[in-house]
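One protein chain omitted, others in place.
And then chain A:
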Amino acid sequence: MNASVRLSVSSLRAHKRRFAGTFLAVFLGVAFLAGTLVMGDTLRASFDTMFGNATSGTDAVVRSADAITTPGESEGVREPVDTDLVTTIEKVPGVAAAAPNIQGAGQLVGRNGDPIGGQGPPTLAGNWIADPKLNAYQLAEGHAPRKSGEVVIDRGTAERGDLRIGDTTTLRTPDPVKVTVVGLATFGGEDGMAQVTFTGMTQADAEKYLTARPGEAASIQVRAGPGVGQQELVDALTPVLPKGVEAITGQASAEENTDMISSQFLTVFTTFLLVFSGVALLVATFSIHNTFAIVVAQRTRENALLRALGASRRQVTASTLVEATAVAVTASAVGLVGGIGIAAGLQALFPAIGFPFPEGDLVISALSMALPLAVGIVVCLGSALLPAVRAGRTAPLAALRETAVDTSGASPARAVTGLGLLALAVGVTLSGVLLSPSLWLAGTGAVLALVAFVVLGPVASTTAVRVLGGPLDRLRGVTGALARRNALRSPKRTAATASALMIGVAVVSLFTVFGASLKATMDQTVSRSFAGDVAVSTPSFGAGGSGLSPRLADAVQRLPEVDTAVGLGRGVAEVDGKGRALTVTDPVALERTFDLGTVHGSLRDLGTDGIAITEKEADKQNLTTGDKARLTFTDGRTQTFTVRAVYGQSELAGDYVITRDAWAPHRTQDADTLLAVSFEDGVSADKGKAAVEKAAAQYGNPEVQTRDEYAQSAAGGIDMMLTLVYALLALAVLIALLGIANTLTLAIHERTRELGLLRAVGQTRAQLRAMVRWESVLVAAFGTVGGLALGAFLGWVLVEASDGASDSAFAFAMPPLQLAVVALVGLTAGALAGLRPARRAARLDVLRAIATE
């Protein structure tokens, strides 16, 4: 064993350069993984601290016990509690203070007239709680709101909106309220609670603008007297609370808040990053395997000599594995340090982009160190295993043979296996897409397809390179021909090198196709079901924004240019035990501005006890017109509705429609999410839009968009997501490029004499460089084309499977332009990867190359 180790060490020392690529691949993968884990832990811990600090004065929270959660939401909607309860609670022994906490949506408008925030995190407004210990926000400057119209806002929001004490601005609740900033507050010692915006108003203002009825609060915060524990306080409170109202400890409430942020943001964020480090490591596997395979092949003579001198198979295998271990351990360890560096860098970067990242030490858990280390070592050793075993199998006689390069093509067995796998993959995928829609089946098929592509790589590489390189002979003459034939030399090596890039490109194409399909879906949704001329909405998504004033619909309706203006509000209720989103609107007007498909029954007279539902929901619940449906609201009351209409299309109108009157008894803060407007005949689009814009200006200046603009803005979030995905995938592509460069460098080393000969008989340096670069481009082209094909197929699978498995209809779209860009990037990447090896090859000393034995 000692001998193996010594051999490995001397070989590593002698061939540092060869392992540089492997080292980098492992390093990048591990660093990314470790960075993700450390950052996730650190963020979670800092949110914990922040909420802990902010709510440390609150010992108990009193609130409604039941929450209704609709699909796709992490935080349920709760019925408010009576503010009168405060007096009852204050009398309970052990209570030092109690204050109602009124909360609603309120979006501030910044100095430049644009709303602040709203792109994800909530925009909150509430009453300013006088007791500083019960208030999660601490007054930092100015004073608390004393009279109507005065507000305190958090410092982070003030900075983002360029607002100062004394400034007057608009708060959309969604009705525009004129407010004056009189104070700035901090949250848990930070300028704000992440990017959440907060506006604190007087209790009277809060009740007026944020609740449906005065005397209601989201919860009541309670502080315990000296010597009273939190649980003790909760136990004392519980008996005096009415039915349906509960008390929880302040700590439990803080934990709930942290969990909510975690599940909404952190978990999604870290899962996202973990998936990409997985892709990066998968790509790295190919690069590493390839390096070891080539190194072992190049060392055939050396290994054979060792075997001839009496080294056992095991010793030869072990020496290769020890080499791999050394690279793996070093690269992984350095990767860990790099990962911590990445996390630290992000911690420094976040505040710079306006995301308050609480200061404090990085949280480095044992898991976030052990996992990346283990993954790095396993990936590296796993990749080196096969080449190591092959090294051990070297026959002693191989020492006497001339060449060491594996030029064998693909075996028929491989072709058969690959084609079999591909057929199986297509079969499984198609049955998951077409027969019984299931994301699980489709996903299995997708993985099988990937494996099939990798297995088939060497089979396809010969033909593919020949076809792709066909034009090269004509374009670049003998340089092109040489490049093409060099790429054809070792089909297995070419395929393995290209596979790494293929996976990267496949994932990029998959997202590109999926993104384009999502956009097409939005476009189709809007053009199919939106029959109006303009849409009014506030550009926000996630929990942000405050929606539209419900009075806007009436104001727009009164315009002479407008035929119909219908506002769509949102309500929640439980149907059949599951939370559902309700569309609260005027059903008659709805029918005029939205295409609802075939309608059975009539939307005309839903009244306060009628409901309209989509065919799909009707089928699911087994309902037809005339049937009764039982809806349970957040106040715990259950009401029976009669199904008066069943309609075909649900895309914008939602699955359940009730009238404003029917919703009124259960409403919370009033807001519309969308206002659809159709013009009178003869009113031009420009004129109509201008009129609506003018009317909307008095209601917080929401966005007025034509149908096309509306469809496009709905797709804006997708572009943002794609940009992020591309940025992350750049890492995988980078690793693939390192792989190509590494393989080329090793190949050039093998071809030293040949290159020397070419230079001797008159190949210029420029020609030599071009030859190497074109080979690189060809290998990249093979990977790119494979990746595009695989990615487009998987994109189609994902879209179709989502279409089948989810409620909403998906449209499939192939974006030729974007895919062409992906192809171009792949080829350019190939050319870039070839740059360094080409330069090194050109620097070759002709004489020495010829003389090399």
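The criterion applied here is as follows: a contact is a pair of C-beta atoms (placed from the backbone, for glycine too) under 8 Å apart; a residue touches a chain by one contact, two chains touch by 3 or more; residues count from 1.
FYI, contacts and distances are computed from a predicted model.
Trainee: There's a gap in the complex where one chain should be. From "ABC transporter ATP-binding protein", "DEAD/DEAH box helicase", "Cytochrome c oxidase subunit 1" or "histidine kinase", what does UniProt name that chain?
Mentor: Missing chain, per its UniProt entry: "ABC transporter ATP-binding protein".
Trainee: One chain is left out of this view; which of A:R489, A:R528, A:R551 or A:H749 touches it in the full complex?
Mentor: A:R489
Trainee: For the full complex, which residue in A:R44, A:R759 or A:R773 touches the chain that was left out?
Mentor: Answering carefully, the residue with contact to the hidden chain is A:R759.
Trainee: To test your reading of the contact rule: which positions on chain A touch the chain that is missing from view?
Mentor: Against the missing chain, chain A presents residues 477-479, 481-482, 485-486, 488-489, 753-754, 757-767, 846-847, 850.
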